[in-house]
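My structure is below; once you've seen it, I'll send some questions.
A protein chain is absent from this complex, but the other protein chains hold their places.
Chain naming follows the written order as A and B, and within any one chain the residues start at number 1.
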Amino acid sequence: MNPVNYLYLSALLFTIGATGVLIRRNAIVVFMCIELMLNACNLAFVTFSRMHGNLDGQIIAFFTMVVAAAEVVVGLAIIVSLFRTRHSASVDDASLMKL
Amino acid sequence: MSPQLAAYTTSTGEAFQFWVLATVAVIGALCTVFMKKSVHSALSLAGTMIVLAVFYLANGAYFLGIVQIVVYTGAIMMLFLFVVMLVGVTAADSLKETIKGQRWLALLCGIGFGVLLFAGIGNASLKEFDGTGRANANGNVEGLASLIFTKYVFAFEITGALLITAAVGAMVLTHRERTERARTQRELSEQRIREGKHVPPLPAPGVYARHNAVDIAGLLPDGTPSELTVSKTLRERGQIRDVSAEALGDLKALEQRAEERLERTAIEPTTFKRSEEASK
């Protein structure tokens, strides 16, 4: 097997995550799909690290994880406060950005 | 450190592992997207992440593999589950599309994007795989550590600052400033008396022979369920179970059975009829 298959898997997972962001309305699930996309990227980074024979790709993946953790914290806080004010976790309910 | 990692192809074992686990990962990802309940989505995602952790390990990223399991699956996903618990099941969980054409557009974009990515990877000349053997010679964690604390030290420090900012930000976002003293029970009851509605405590949820749960509304004398008996949170989530028709249904079934056995028609119970209408 060619390790390139890891990249194909990564691309597939990324696409699934992106599609999920587009079709789900529950903010939490949308958020989870974003996490899925991030993880797909991480897989690609790790594969690249193996491909080039150095650890920089893994470092980037590590930083991605840290940033993702920060993002999750803030994102979930936003979802919670959104739910408090609107009693809904639907991203479509927060649709004030229009004329 | 297996020498195969440096080769162009992988061992049969890894290939087998990849094909099995990749299937699991894709199924998990699809479940994440398409499961109706967010709890299920979260669990599917956790599964996918664990599979990914295995892939990290297989690719020689031992530290990342462990971190993936401990931090991502263990901490972040659990955080998700906590929030799901807090927010609960909402109408947003429905998979029915409300924006016209959104689903088709999303599908089109997704397929297009996927095809393009695949084409890109297919076109790239990815023949050489050096493998992580040399890089991991002194141990994966040590290698990562030496990079983090030398080459990427500034990024690392800044990430630390980012984490602190995020923690503070999360607190600020979820913090609710109490602008007045919490009212005591006495004050609340005095207010109730003054307003004159619901002077007694709110009615308890329905307690029946076969049901004893907080999500079941108590029935009024005419047989209609009273929403007041269910807690506000459940009411808002639309999670009220209506059992008002069950007793009548049972009665009807009983009468039918009695009819069959006694071979006679029952007198039409007019009193039941009214309550049936009301329960509709």
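Definition applied: a residue touches a chain if its C-beta (ideal position, glycine included) is under 8 Å from a C-beta of that chain, and two chains touch if they have at least 3 such contacts.
Note that in this section contacts and distances are computed from a predicted model.
> Just to verify: the chain that's not displayed, which of "NADH-quinone oxidoreductase subunit L", "NAD(P) transhydrogenase subunit beta", "1,2-phenylacetyl-CoA epoxidase subunit B" or "Cytochrome c-type protein" does UniProt list as its protein name?
For the chain missing from the view, the UniProt record says "NADH-quinone oxidoreductase subunit L".
> Which of A:Leu7, A:Val21 or A:Ala44 sits in contact with the chain that's absent?
Looking across A:Leu7, A:Val21 or A:Ala44, the contact with the absent chain belongs to A:Val21.
> Given that one chain is not shown, which residue among B:Val20, B:Leu116, B:Ala137 or B:Met171 touches it?
Only one listed residue reaches the unshown chain, and that is B:Leu116.
> Tell me, which residues in subunit A touch the chain that this view leaves out?
For subunit A, the residues touching the absent chain are 18, 21-23, 25, 91-92, 94-99.
> Counting contacts across the full complex, list the positions on subunit B that touch the omitted chain.
Answer for subunit B: residues 99, 102, 105-106, 109-110, 112-113, 116-117, 119-120, 123 touch the chain left out.
The rule we apply is simple: only the chains that are shown with their structure count from here on.
> How about subunit B: which of its residues touch subunit A in the complex?
Those in contact with subunit A are residues 5-6, 8-10, 14-15, 18-19, 22, 25-26, 29-30, 32-33, 38, 41-42, 45, 48-49, 52, 55-56, 59-61, 63-64, 67-68, 71-72, 75-76, 79-80, 83-84, 86-87, 90-95, 97-99, 102-103, 105-107, 109-111, 113-114, 117-118, 121, 126, 128-136, 140, 143-144, 147-148, 151-152, 155-156, 159, 162-163, 165-167, 169-171, 173-174, 176, 236.
> Considering the complex alone, what residue numbers of subunit A touch subunit B?
1-9, 11-20, 22-29, 31-33, 35-36, 39, 42-43, 46-47, 49-56, 58-59, 61-63, 65-74, 76-81, 83-84, 87-93
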